[in-house]
Structure formats: C-alpha cells, structure tokens
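One protein chain omitted, others in place.
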C-alpha cells in the first residue's frame, strides 16, 4: 500500500528537490530507504516553483533547490532550521556537438553572426551570467551589448536553453555544468574563463514545517555524507 | 371539472384573456380558432408548460395553477415532439408505470386501434408526419389521464386516416371517462367530435356553447363566418302575421326563429341555399327567388361553389356536383333557388 | 416539362418507385397520398435534397438529376423550416436578388396577398403554426421560380385562411407561368387546385390523370376509396336495351357509362345517394330504392352521415343537415333514396 | 468545383489535421525503437500510464457529475448574474495551470474550509490532488459543451415528458440526457483529454513524486528536466497512442449504440 506523506506519517519524508538533481537524488533516496526504511517522496520542480510551494502548502521536510538563492529567501521568512552546501554549480558554455562555429571562449559569444540562447536575468543562471559579463566588461568593453545583440531567445529554464542548442536553433548557450554533462553526447562543453566565472552552490535545508525532525535530520545527514559520493559519481563537484 | 378563472397571458403584442370558463368532467371540449388566436398558448397554460401572468386553474376543486406538470394528471399530445432517441414502442411506453408484460399489452392495444403496429421498432425520424401524429396520440391515450390535451391531433392526417381516427377518438372518448380538450382550426372536426365548443379569436373567447347553439345562434359576425356563414345581410326584421321577415330592399327572407324586430344582421350558409329546377321547393314554400349565376367553380370533392346574383346582391351557394351537372349549371344562366335557413346574428 | 424516369429510392423497408411521369409546364400537379406514402420523399428528390438510388429527372430537356439544388430553379416551401434567426421580412426576402427598394416592394406585395403584413418584424419562433406556413409560402412565391414545390402548404391552416389561401394559390398560379407541384393528403384541396392528380400509395403511383378522370374512372379500389367512394359493391354487369345494369343479388343499379359486362366492382360516393321524400327523384327515374336508417351522425358542418340498409346491404350516404332536419331523419326510420351516380372500378 | 462548400471545409479540415500529423510525426521521428522499449518496460512509466488513466477518468467522471447539472442550470434557468457566473466558469480555462495549482494549494493548505477538506481526505501531494487539479481544469469543458447542446434541445420535450406523468428529474434523465448524449460525450472527451494532458496544476498541487503522483505529462517533464529528451518523447508518444486509442474506441462504441440517427 502507498504510504501517504503529509508529515504525520513517520515512515516518509517529503523532499522538495530541484528537478535537475533527479538522477543523483533518486539514487540517494534508494540507498537511504534501504538503510533506514524511511520512504523519501521527492517533489521535483524548478527551484523557484518549489519555493512557492513551500509557502503555499506549509508542508514538507527537506528543501533542496538548484541554487542557494531560494534557501536564502526562505531563511529570511524563517522557514529554515538548518542548511548546508552540497555541490557546486558552475556556469559553462555549450555548443552543438563538434562545435561548428568554433566557439572557444566567452568573447566568441559576442562575435557577429552567432545566435545565442540565454536565460532570463531573473533566473538564477541568467542573473549569474549577467554578473559574469559585467566582470568581463573590464577586459572586453561592450561585450554585454554584443552578446545581448546576439541573443535570439531567452529560455525560462536551463533545459530549454540546452534543447535549443541541441536542435541547432542557436549556436551556443550558457548552462550549469551538471546539466551539460548529462547531455554530453549531444553538446560540447566549453568552460568559461575562471577569471570571470562565478560559481554557485547547491544547498540542502531542513524546513521548519517538518513534522518529524528526527527523520528529516537523518536524511539531511545522509545526503551530506553518503550523498556527496553519489553526486561525485554523476560528475558534480562537491563542496567539501 | 376544469375551471379557468381570470386567466391572462401577455406575449409580445398578443394577449390571451379568459375570464371564466368551465369544462365539465367527461366533456369533449373543442377550442376552435384561427391560426394565431392563442389556442396552443392556452393549451400549454392548462398543461403547465407556460405560466399565466394572472388567473387560476382549478381541476375538480383543487387549485392546480402552481402544480408541477407531472402531477396535474393532464397529458399533452403533440406529434412534433416525439422523443427522437426512443423507438415508437418506447415512446408509447414512455409514461406507462405498469410492468413489462402488462405494458406491452397496453402498447399493442393502442397501436392496433391507431393502426401503427408496423411502426413499433422505428425511430420518429423515420416516420412520416401523419405517423408521428398517431404515435403522439397513442402516447397520451395509453395513459388514460383525467384530461387529455390535443393540439391539432388530426391536422396533418390524410382523409382516410383522419376519418378513421375521428371515429376512433369518438369511441375512445365514449368508452372512457377522460375529459378531452381539443384544439383545432377545423370546424368539421369540431362538429364531428365536440360536445362543447369555444370559439376563440385574438386571445379572447367569442362564444361558448354546444355545437347546436353555435350553429344556430352565432353571437356575432366572426362566429358566423367562422362556422360557415358566407352570406351576411344587413337590413330590418319585421313581424307579419306571427312570421318574421327580413328585408334589405333587395331581398325578403322569412326567418325560422322568433327574432328581434328592427335593424338586424342575418347570415346564410352556402349549403342552405338550394338551386331548384322548378319554381317549387320541397322543403319550403317561401323564400323562393330567381337569379343569375355569376361564377361557378369546384370547391370540394362533390361540390361546386356558385355565386348567384339577385337584384345586384351576390349570394354564395354550395351545390352538389351531381345536381349541378344534371341541371347543367353554367356561368350566366338563370336559375331559381330557395333559402332553406337564415340565421339571425346577435351582434350588429 | 418535368420528366421523372425510372426513379427508385429505398428507405429502410420503404421503396419509392416511379417508372415514368411527365409534368407539363404550367401544370398544377398534385400528388395525393396517405401519410407515409412517400410524398415528401418524392418532393425532396425533385428538389435535390435527397439523391435517388436510380433514375433521372429531366426539366425542359435538361438532365437535372445531379444538378446542385440552387441551380434547379425549383423552390421548396415548408413552414417547419423558416430561418429562426431572421425576421419574417428577412425570411421572405431571403432568396430575392433584387435591390432594396424593389425587394421591399416584392415582399410587401406577397405579404398583402397572404395577409401577413402585420408579422413582418416578428421572428418565426413567435408565430403560430399557420402563420409559419404562410410565411414559407411567401418565401417561395416571391421568387417566381419555374417549379414550386409545396409540401402540404395548407395543412395547418384554419378554415377561413385555408379557403382564402386556396383561391390565392389559384390566382397566383393563373397569373404566372409557374409549374406547381403540390403534395397533400386532402382530396378537396387537390380538386380545388389541381389540373392533374397523381395518386400515390406505398411509394408507387396508382393513377395519374385529370381531376375528372380520377373521379369518374378510378383505376382500383384504393383510388376509389381515396377519392371518397365509401360503398363498394361486387357483382355482375349486364346489358339490357343499351343500358348497363349492375346487380349483386341484393340491389340492381343502372350505370351511367358504357361498361364492360361480366363480373364487376362498382363504387358509390355517399354524396351520390340522395334520400328523397316522395318516391320520385328529380334527377333520375331509375335507381330508386327504399331502405332503413341504421345509423345517423354528424359528419361535417352541414352534413350527416346516414347508413342505410337495403336487403341486408349497408350503404353510406351523406345528407345535408337542413334536409335531414326537414325530413326528420332518425335511426330506424324507413326512407326512399336514389343512387344518382355509380362508377365502375376497373380493378376487380 | 461543383461543391465549393465541401471543398473549402474539407480543405480546412485537411490542413489542420495534416498540421497535427506533421507535428506528431516530428515526435515520432525523434524516437528510437530502443528508447521506446525502454520506456514501455519501465516500471515507472507503466505506473504513470495507469495513474494517468485512472485519475483522468475519475476527474472526468466527477466533472460530469458536477458539470452536467451545472450546464443544465445555465441553459435552462434564469437568475441574477447568470452572465457573470457563466464567465466565471471559464476561469479555470483562462488561468495558467500553474496559477490554478498554486491557488488550489493555498486553498487546501492555508484556508479554513480547504483545511477541513484536506484533513478529511488527504489532497495535497497525493494522487487525490491530481484528481482535484484535473477536475478543476477540465470541468469547464464539460459545462460549456453540454450547455451548448442543452440550449439546442426544445424545452417542450421535457414538458411533454412531464405531462406524461414523469417527474422533472426523471424527464431530465430519460429525455434530455439521452438526447444530449453525443454533445455531452464530446465535452467529456475534451475534458478527459485535457485532464490526461494536464501538467501545471498537478505539478503544483500533487507534486512530481515518482511512483506516487507522477502522471505521464509529469514523467515527460521530469525526463526533460534531466535532459533525457528522447525518453521524454518516447513517453509522450506512448501517451499519445494510448489516449488516441481510447478516445477512438469510445467514439466507435458510442457510434455503434447510436442507432437512432440513420
């Protein structure tokens, strides 16, 4: 029989997790269940959407969006009891497999004739990339403007940008490294010059709304220990 | 007894208004009126389909003005509204509360009477108009309700079935205790069936009475014309030796009944003018005239309409065909004729 | 000329089959048949609404079997299908190609004739059934097409308007060059209007001819009954001194026409039996009988149906009311009567 | 061109259908047999298929139970503010599903009335939530389609049924419902289709928990989120085939029973 989770059921945990983290987290969940016989119900969606859900439902135990930003927001509202960083989120450039337009650096994105897919500046990756650009502005004046001119579409999610690159609708995009690695047979990854790059982290937090602190705590600790190994296996750089 | 009290219903620029009308139990009551006179509207108010603006309906002492349709024990019958998703059999069985076997028997019975046994498995869409009418009739008749409402039930039937159904209706009526309220524009239908007739015009009842009363004493010109009077004469009635004689300067007519003297309107039905070969009539010694045929044309299966001119007065006269042929009636020929009955019309 | 050649149409267990029929230009042709005989179906095939399974339609030499409806110059008229979203005025103006002023004039004209001027701004939903019929009639008439198809155009009209419209139809027909094909189950309507009549039964034409032919020489029992013959007698006809006499052992009747001798079926219309007060008839010296009244009841406005018994034979007879009243006809009384016309029926 | 109307209308239909077919073919074109097999034999996808079919069917059924009488009320009765209520019914169609889902989440999670409902049957983050979300989003289609059909049926049929001794309620079931059958069914199929394709509101209210609240469209979403585009398309394809087959068979079955239209 299905075990329902609404916080009252001791044998399960409701965890809001960024949709991009599915593969490692699914595996972590299995291991955790095997060990503690506690079922983990992952609720996968984009970080912001999860943030809204927490506020709307007043329910849930674990919050693990793709970026720290939302944990911070929830923290301000007093929804967080504990938080720790698990992995790094590193912005990279992706191009179609084989790199037909021969893009090798951030500067190349500003070349005429290049079609770019970026994310909206309200989005975490979009915001981060804007900051990267203003750092690069010092060495490459006008790069922001040139890149903006080359941008033909803005996606709402990282995956949307990736799809545009894979389908060849655009020549390049900027996404998180972990997302790009999942699709590495379809795209080439070009690192951004560390001089300009800004690295974000993926945190895990225990929610104040949890009805079973003990179990939430168990899972939180599990992700912080065994979980990091699994993340490594999937190509993530973990925060030690 | 069904009583209609101070009924009023406004529709656009049409108003139905019936002050007081009583329909006895087991009556065969026919509302007779021109098209657009409000017959259907009245029937639908009685059935509860439409709400009147004012007035009351009382059935056997009980006020049913606000009763739900299905509790009125009044069944409406209309061939245009058979249920399209049901077969004829299912349509007829629609309101029957009895169980299977009994139900089937009732259906079979009524179908036999109405000659629609062969249609039982058809859907209404595949019936002709006349067949539809008969099915509707069966649907209501099979239920034997207290009052049955018929909205022109015979109006799209052909002559043969019309005739048969007419007698069937009479028989069913005679055998049962149903009150039938029948709406039609066909006077012959009314005469053949009705005990009482109400003549309705423009939403108002012009005259109510037995068939005889209406035929012999039409209240006004409208009723007279509607009941077949085609010749209306305006003049004076005088009494002479106990006999009442109408005169308008062109023609003098002996009346049958005691009449009011003075200015008068009288009417003659075309059927009550007989063309005679000799100058003597079998049925009457007075009221013999001679005139000229102005026009002659067929008006039905066995009749001609003849327009006669006497002293500049045109009279409509109906002649049986065989007689007309025998007498070789032709336009412009001169003939003798007799007025067998002239009726006084109350209204001037 | 409209020719129908080898037409065949199957519908469920009904088949319409017309081998060869010609309708002259400017004819007033009436299809007369019981309900369910296929009149509407035939009309709709002529109009192009339905496709026949086999056969051809030829209008003035041109094969129109496959022509689109709107190019046939055949207008169908049906009161049940007025356009609900258009006012009466717009409905009538629907097919008119002329421009505003002219159009309005045409509409006004036809409305005057059909007495529907006061309805011009109403919507069909707010019309009574009779009013709807007249509007439909107006819609087709105003267009003056080559052929006009009327599916029971007078069937839900009341007596007065029926009578008036009948003569209007005659007039419109007389004044124009239209061919009218009219479908009805009302024999009187057919007689009053038709030049030619086709009697249709069960999808097949029983007899075609002028009104006179059909009345005087019904091809078979069905046609006879349908045209009002209510007395059918089976017996033998013999010639005696140039006269043809029918006999069946109970009654001997002198025939009017030259007849085939031998076994024969003859018919008598109720209207052709006259009850006479003396034992002499004005119109005939032969065919005088005496019998007993078995039943008598009103059958229409001015007539009684009387059932007479002669030697055990029941005869239906129609008597004008005034006459019956004068003669004090009553059940079980004995009377003399005369058979004015008896017609031979071809089929045995 | 003898029959211009036929030509135009069939052309329009062809254009739209071809457009749809092409769009679907692009999906099919991206799917390889292997991934399709992988998808079909995956426990997770099988669960999602079952869950989707079940929730969509239940939601449509409840939607019909609520929606058909509502449609009847809108078609037959006059009351104040009818036009406004009629417009309100369109709201769930207008609202972006995410917002609908959010509103429902707040309703059941943070309000008194919703809280009572939630405490009786567990709606949030449960399969029941899927049904509620689909019900909310799909019912307007049943209401609107049924209403249009009810309005086309002459009231006199009901009246006559009643005058034959049948109660109002029975006349609805015995006359109006069967007469409106085809239209109502069209509405229910639309609603079912909308339910089975519903994603945003479900995501919000029920969440995207695997083997628990993962319907087919959510499976598609989850696969897209991890870049498994091909698998996502395979799932979408399976989904398509299942849905079309079911709709097609319902229509065929109904056609067979539908013998009063020759």
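Lettered A, B, C and D in written order, each chain numbered from 1.
Keep this in mind: a contact is a pair of C-beta atoms (placed from the backbone, for glycine too) under 8 Å apart; a residue touches a chain by one contact, two chains touch by 3 or more.
Note that this is a predicted model, so its numbers are computed, not measured.
**Student:** Just name the one of C:61, C:84 or C:312 that touches the chain not displayed here.
**Tutor:** C:84
**Student:** Of A:62, A:124 or A:180, which residue touches the hidden chain?
**Tutor:** A:124
**Student:** Of the residues A:21, A:109, A:163 or A:205, I need the one that contacts the missing chain.
**Tutor:** Among A:21, A:109, A:163 or A:205, only A:163 touches the chain that is not shown.
**Student:** Can you name the residues of chain A that touch the chain not displayed here?
**Tutor:** 46-49, 51-52, 55-56, 69-70, 73, 117, 120, 122-124, 151-157, 160, 163, 167-169
**Student:** Mind pulling the chain D residues that touch the left-out chain?
**Tutor:** 3-6, 8-13, 15-17, 19-24, 26-27, 29-30, 65-70, 72-74, 76-77, 79, 83-100, 102-104, 106-107, 110-111, 113-114, 136, 139-141, 143-145, 147-149, 151-152, 167-169, 171-172, 182-183, 186-187, 189-190, 193-194, 196-197, 199-200, 216-217, 220-221, 224, 232-233, 236, 239-240, 243-244, 247-248, 251-252, 255
**Student:** Which chain C residues would touch the chain omitted from the figure, given the whole complex?
**Tutor:** 44, 47-49, 68-70, 72-76, 78, 81, 83-86, 94-95, 97, 123, 125-126, 139-140, 143, 145, 149
Operating definition for what follows: only the chains that are shown with their structure count from here on.
**Student:** Looking at mean CA positions, which chain is nearest the middle of everything shown?
**Tutor:** Smallest offset from the overall C-alpha mean is found for D.
**Student:** Taking each chain's centre as the mean position of its Cα atoms, how many Å separate chain A from chain B?
**Tutor:** 88
**Student:** Could you say which residues in chain D touch two or more other chains, in rising order?
**Tutor:** 262, in rising order.
**Student:** If you look at chain C, which of its residues touch at least two other chains?
**Tutor:** 12
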